[in-house]
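Heads up, one of the protein chains got dropped from this complex, but the rest are sitting where they should.
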Amino acid sequence: MKLKEKPTWRELPFACCIPEPGNSVYYKTGDWKTLKPVVDKTKCIKCGTCWIFCPEYAYEEDEYGYFESNLEYCKGCGICARECPAQCITMEEEVVE
Amino acid sequence: MSVTQRPKEAYLNVFAYRMAPREEYFTRGHRACQGCGPALGLRHIMKAAGRDTIVVNATGCMEIISSPYPYTSWAVPWIHVAFENAAAVASGVDAAIEALQRKGKLPRKKINILVIAGDGGTADIGLQALSGMLARGHNVTYICYDNEAYMNTGVQSSSATPFGASTTTTPAGKVSFGAGYWKKNVAAIATAHNVPYVATACPSYPLDLIRKVKRSFELKGPAYIHLFAVCPTGWGSPPELTVRMGRLAVETGIFPLYEVEFGRYRLTIDFPQGLRPVEEYLKNQRRFRHLSPEIVQQIQERVTAEYQRLKTMEKVTQG
Partner (left out) sequence: MAKRTGIEVSIAIAEAARQADVDVVSAYPITPQTHIVEHLAQLVADGDLDANYITVESEHTAMSACVGASAAGARVFTSTSSQGLALMNEIVYLASSLRTPVVMALANRALSGPISIWNDHSDVMNERDTGWICIFANNGQEAYDLTLMAFRIGEDKRVMLPVMINFDGFILTHVIEPIYMFDDDEIADFIPPYEPVIYLDTDNPITMGPVGVPDIYTEAKKQQEVAIRESRSVIDEVFDEFAGRYGRRYRAVETYKAEDAEIVLLAQGSVIEAAEAAVDVLRDQGKKVGAVELRLWRPFPFDDLREVLCGTSIKQVVVLDRCISFGGPIGPVLSEVRSALYLEKDKPMVVGVVAGLGGRDIHLEEYIEMFRIGEECLRTGKDAGEEPELVKIVGLRE
C-alpha cells in the first residue's frame, strides 16, 4: 500500500500516523547527486567498508559478494570512495542523457 | 607520535565490517544531507538495537529527515512528540510497557526503548527531562547525536558547540573568534547520575558503536550514549570526509571514545603512542578557519588535559 501524498482528511490515517514501516524506500534520493561512485571490481576485495559507511544504505551486495551502490538512492557524498581500503571506487560525473 | 598510527579498530581484519548485522531498521529514502554523520550513526544504532525496539525521537534533523508524511524511514515503532521531552516520553513508554506486561495486558518480551535526540535537544532544552529519566532509573537508552549546533534551524550555537566554532549565533567577526565557551560535557553529567552505562561513540568506528548500543540494552537501567556526528553542512567540511573527520576527532583526543560501566571508565579506542595535534582535525572545517594559533593552542592544552583526566579516571576506577 502506498500512501497518498495529498490525501483527503478522511483518507489520512488515524492521528496522521504512517502505518507502513520503512516506506521511505519509495522516495528515491538518487537525483540529488552530481557525482556517482563507480566500483572497479578487478580491485574490489569485498570487505564491505563502502556498505558500512554509506549513510544512505545505498550499497547492496550481489551474489558474488561484491558491493555496488544503488544509484536510485546514492546521494553522491563520496564517503565510500574516500574510505575504500582497496581504493577501487572513483567518483565520476553523472552523464544525463 | 606517528602520523600513520591508526586506532585499534583499524587493526581489525578489514573484513570485520561484513560481520555487522545486515538488517536495516532505519531505511533508505531519508532526506539527510550528503555525507550526514548522524544518519550514518542511526543506521549503525538501529542495526544494534534490532527489531524489538521502540524509538522516541526528539525534534531535530533526524526527526525531520526521517518522517515527512507520507514517508517514514523507520521500520520499528517510532514516536515524535516534541523537542525537549524525548526522555520524558520514553519514561512514559517504559512505565507503560512494564505495567502492561506485569498486568498481563502485553506479552512478556524484552523491548528496547531508545531515545534519539540532537545536542540541542539534549545539552540544552532537554537536559532536565534527560536528568529526570536517568535519575528515575528507566530502562531507556538515550543517544544524543551531537553535531555541535542547531543544524536543523541553520547552525545556531548550542551548549555542545565547541570553543572557537563559528556558528550563525556565535559568528566569528572582527572582535570575536566564535563560541567563547567550552563544550558542555553531557556524558559527564550523565555519569554523575550513577547510571549503569554511559559511553561515547562515533560512526567512524561502527563496530565500537554497535557494541556499545548492544551493551546499553543488555544492562538493566538507564544508559546514555553520546554520539559524535559530523555535519558537513553545518561545519563546512567536505561530505566525503565525514568518516575521516570523525576518526580525526578521536585520534586527536577532541572526542575520546570511552565507556563508563557501573562507574568504571575504559577508553575503548586508545592511542598509547600519543594523540595527533588538534590542528589536523580543525583545519578541514570552515567553522574553525578563522582560529588564531593562540586559540588553537588553548584548544590543544584543554584537549590534552581532558584526555589525561580520562586516562586517570580509567586507571583509578579500573583498579
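Just so it is clear, A and B label the chains in written order, and each chain counts residues from 1 on its own.
Throughout what follows, a residue touches a chain if its C-beta (ideal position, glycine included) is under 8 Å from a C-beta of that chain, and two chains touch if they have at least 3 such contacts.
Note that the coordinates shown come from a computational prediction; the quantities given were computed from them, not determined experimentally.
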Given B:S67, B:N147 or B:S216, the residue that touches the chain left out of view is B:S67
Quick one: say which of B:I116, B:A129, B:A179 or B:A249 touches the chain that got left out. B:A129
So which of B:E24, B:E98 or B:E314 would be touching the chain we can't see? B:E98
Tell me which of B:Y17, B:W78, B:F271 or B:Y307 is the one touching the absent chain. B:W78
Given the full complex, what residues of chain A touch the hidden partner chain? 5-10, 12, 14-19, 21
Which parts of chain B face the unshown chain closely enough to count as touching? 51-54, 56, 63-64, 67-70, 72, 74-82, 84-85, 88-93, 95-100, 102-103, 105-106, 111, 128-129, 131-132, 135-136
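We take it that only the chains that are shown with their structure count from here on.
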Taking each chain's centre as the mean of its CA atoms, chain A sits from chain B at a distance in Å of 23
Help me check something: in the complex, which residues belonging to chain B touch chain A? 14-15, 17-18, 20, 24-32, 34-37, 39-40, 43-44, 66-67, 69-76, 203, 206, 232, 238-244
Residues of chain A touching chain B in the complex: 3-5, 7, 16, 18, 20-29, 32-33, 45-49, 51-58, 70, 73, 75-79, 81-83, 85, 91
